[in-house]
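Of the protein chains in this complex, all but one are displayed in their positions.
In order of appearance the chains are A and B, and numbering begins at 1 in each one.
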Amino acid sequence: MEGDKRFWRAVLLALPLAVFAVFVIWPLASSFYYSFTNWNGFNPDYDYVGLDNFQKIYTDKLFYQAAINTALWMIAAILLPTALGLGLALLIDSSVPGSAAFKSIFYLPICLSAVVVGQIWVWIYQPDWGLLNTVLEAMSGERLRYAWLAKPDTALWSVIVAWSWQQTGLSMVIFLAGLTTIPEDLLEVCEIEGATTAQRIRMVVIPLLTPATVVVIALSVINSLKGFDILYIMTGGGPFNSSDTLAMHMYNESFKKYLMGYGSAISVVLFLIALTIIRVYFRQLRKVDELYG
Amino acid sequence: MARLVLEDVTKRFGAVIAVDAVDLQIEHGEFVVFVGPSGCGKSTMLRTISGLESVSAGRILIGDRDVTHVAPSRRGVAMVFQSYALFPHMTTAENIGFGLRLARVPKDEIARRVTDVAKTLQIEALLDRYPRQLSGGQRQRVAIGRSIIRDPEVFLFDEPLSNLDAALRVRMRLEIARLRDRLDATMVYVTHDQTEAMTLADRIVVFNQGHIEQIGAPVELYDAPANLFVAGFIGAPAMNFIPAEIEAGENGKANVRFGAVSLPIGREAAEGKVTFGVRPEHLSVAAESEHDFLGRVEIVEKLGAESLVYLQTGFSKAPITMRIPPELSVHAGEEIPVRVGRKRLHLFDAEGRVI
Partner (left out) sequence: MADAAVLPPARPPFNPWPAVIFVALIVLALLFLAPTAGVLLSSVKTTREIALGALWSIPAELYLGNYAEVLANPAVHRYLLNTVLVSAPATVASIALGALAGYVFAKLPFRGSNLLFLVIVSGMFFPPQVILIPLFRLFNAMNLIDTLWPLIVIHTAMGIPICTLLMRNFFATVPNALREAAILEGANEWQVLIRVALPLSLPALAVLATLQFTWIWNDFLWPLIFTQSDEKRTIMLGIVNLRGQYSVAWGVQGALSLIASLPTLVVFLFFQRYFIKGMTMGAVKG
């Protein structure tokens, strides 16, 4: 029996583990290796340069800018869609008519790609005839012509708005799924004990949504770390690197300037950031498991 | 004084009438148990009293105040759910103090009252545990604790013990009885367990298909059921029902006849077809000369403190159940003489009403 199990474990795990090891684990490890070299992407030859690349990070002003932007981006790109999605889920769950239609409308943008979303919002932010300026001008009566994406002050935030518009639907769907798992009798206890709507949401519903929240945050982190596409499409990291993130910076250094060694060093830093987030995440997950498991 | 009055209360779910024009008065301090088969509307009745369900028609008064359209939290009721309904993310103390926290009672007062309640229920050691770390019986106490801390006028229990194993159920039943004596509040308790109903209740309300069949003290329902339904529902094993006829007897009094048996009922009654009911404990194995009929033993169930005997007879298709002392030795296949106790004979007319 146990021999059988061992055989099947090996058979079933062989392929997934092989693919994962060769195309994810191995490249991850190699990134570390290349970060100590000066490979340029074409030349088969390269030299070992020790910690040079990491020292360069230390003095790279653009890196700092990108790191700060990454932090801003991740915080906003996680908080906004999560909060909005939760709000929408709570509204829709209050048994309004047409809830199915609302769900589809809010979910729709998730099906669109970063390229398409980027294009839509580039049009919205367009200075001359964009929807945003058109509406603002109609309301204020003045000619505005504000170039949202071309001004360092607003470029990153404009992309964050577009991003939130796209991602909110996903959090909403997950929160809706979470709401269906809250036992009816717990809500009835709130009613009998006299909880106001606000108290019920704060003290009972949101805590009980913790498992859903964990999933939403995880997906938001994953998606926002990958949020390279939409920045690339909408601003390309500009103007003047004001919307550069680490992912964008790494791409530019590696594939525009062909400094693959330096790019690898940046990706190692990205990896370490991701690792920290994963550790925090799994610690949370254990806590959640203990209470709700 | 928290008198609970239901006037003509009806609750419909679409076409289903779950509670059908119920009138009921429960006095202050009374412990009333709702019993009835599954799906007869007990829970719905309780939930309309709590306000979790709105009534379709009728009025509900608590302490002479019309609460028909008052929010559940303003009715002065507390409810203990079958599933306990404890918040998984709150400790025992937080669960018990939940209502006080909602009402923004100061923290130290909450702590004091939670400790008091925990002492009463002997769960002080568990105050910092989460529901997942508690056993079924402990969870039940926490749920009860949450209901008593607010000093409600009316307690509502919906099958609170049905998720517990048999031994624990007996213990918790005693605790609830103790609580009942201590609290001086009105209590409504739903169960389908007869023993719970008989041991706890001041009065039992028997429900069937949304309406009340009979209201009365436990012994009253047992000794004088008002109809076939109550007679069959109360008592385990159930009362034997035998198709019979009333015929004229001596001194103008009537006899009941089934098969070859004719028993004096000691009073007058109109002649005609009836259902004759007799409880298993009122049948006994008799000396040869005193027996009323002979029955062939089909099965003997030895329960230790007593034995149940199922008899085949000529006058009843269903086997007749009798309760006998354990030391009497009776075997399957045997034919035994049976005597019917004369004092507790029940007769029901064609509509099932007691005669």
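Definition applied: a residue touches a chain if its C-beta (ideal position, glycine included) is under 8 Å from a C-beta of that chain, and two chains touch if they have at least 3 such contacts.
As the structure is a computational prediction, the values presented were derived from the model and not from experiment.
Across A:Ile174, A:Ile192, A:Val205 or A:Leu291, the single residue that touches the chain missing here is A:Ile174. Within the set A:Val96, A:Met139 or A:Ala198, the residue that contacts the chain not displayed is A:Val96. Across A:Phe36, A:Phe63 or A:Trp121, the residue that sits in touch with the chain not pictured is A:Trp121.
Mapped onto chain A, the footprint of the missing chain covers residues 4-6, 8-9, 11-13, 15-17, 19-20, 22-24, 26-28, 30-31, 34, 39, 41, 88, 91-92, 94-97, 101-102, 104-116, 119-121, 123-124, 129, 131, 134, 165, 168, 173-174, 176-178, 180-181, 197, 211-212, 215, 218, 221-222, 225-226, 228-229, 232-233, 246-247, 250-251, 254-255, 260, 263-264, 266-268, 270-271, 274-275, 277-278, 281-282.
The rule is simple: only the chains that are shown with their structure count from here on.
Every residue of chain A that touches chain B in the complex is listed here, in rising order: 183, 185-186, 188-189, 191-196, 199, 203-204, 207-208, 210, 290-293. On the side of chain B, the complex with chain A involves touching residues 50-52, 71-74, 77-79, 81, 83, 85, 87-89, 98-99, 101-103, 130, 132, 146, 150.
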